[in-house]
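Before I ask anything, here is the structure I am working with.
What you see is the complex with one protein chain gone and the rest in place.
After this line comes chain A, so read on.
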């Protein structure tokens, strides 16, 4: 891990450092919450970083991106989307690099790029294959081993960053269009005769249900109010804006009673782990467990940037335990004696096991829970340390 310092952001690029610390402050102070926004901001920042950073080699660029990702993750370890987007970007940078390398091998009209890419012991890159493999020793670089080629580097920077920025832009576009992409097939799962239960507030779920309702011409939706945060109320407000959706707000305790009438449960999530489990707003486990008892299918709608690699699973069992939030909504000072003597537990997230989920609907298609790790393998370098 390298230190993010002024060496990489000299001269006109200096404001980038400020941007990085600004975003990490926002994350630390919880000004920026929710995986979608976090993912978007991370991708935007990485675009700026890649276009402004000064680097001498591909490894150095990768290290810079990684350090930025690390910095943001440290500011807010709960936002797994930061790591996901960073890993995705790292993967794309590598792919672009490989492609450029292959092109350079074939096309001699770009001597500068070829020179830059073809110096094997400089970057520890002997072939495209060893580049793609994540365990290759080339990924433990020490800058001292690398003699610099100042004449070629400027050219290398200019040409390669353009394609890399284009690749990052694709990630940004993907995050921005995730709602439309997830909901485009909603009508193939939800029909007018369906009665849907949803939980908490999720824009992905909202657009999914709205799309299903406009395709089917009408839908009954039960929304659990999700105490003590009452995000369900906001959900009801935004769902009811669209005509044709009949919304019924119920307390969380009534979910069990109403479940026999529900035909589909639709859930959003904070993150999807590689085993297919969820890190989701607390209360999701309850809804899923009740659905399972009644054999009601549970649909989880999510953008692909919420898929998190295996490394984050290590703490799945005590994930919620480190994110207990303000208890003022449960107990306040009017309760007298109680305030001094009672533990009040208000976890924000909880782990939902993959057995509860019937299908994941993502912007890239539909998957059963046990294929998530395959997806991750395709999408990003999964054991990238961040």
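Convention: contacts are C-beta pairs under 8 Å (C-beta built on N, C-alpha and C of every residue); 3 or more make two chains touch, one makes a residue touch a chain; residues count from 1.
One rule holds for everything that comes next: contacts and distances are computed from a predicted model.
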From the list "Protein YIPF", "Succinate dehydrogenase [ubiquinone] cytochrome b small subunit", "tRNA-splicing endonuclease subunit Sen15" or "Translation initiation factor eIF2B subunit delta", give the UniProt name belonging to the chain omitted from this structure. "Translation initiation factor eIF2B subunit delta"
Based on the whole complex, identify which of A:20, A:245, A:361 or A:375 touches the chain you can't see. A:245
Candidate in contact with the missing chain, chosen from A:40, A:255, A:272 or A:375: A:255
Can you say which of A:165, A:215, A:344 or A:359 touches the chain missing from this structure? A:344
On chain A, residues whose C-beta touches the chain left out of the figure: 220, 225-228, 230, 233, 236-237, 240-241, 243, 245-258, 260-261, 282-283, 285-286, 289-290, 293, 320-321, 330-331, 335-338, 341-347, 350-351
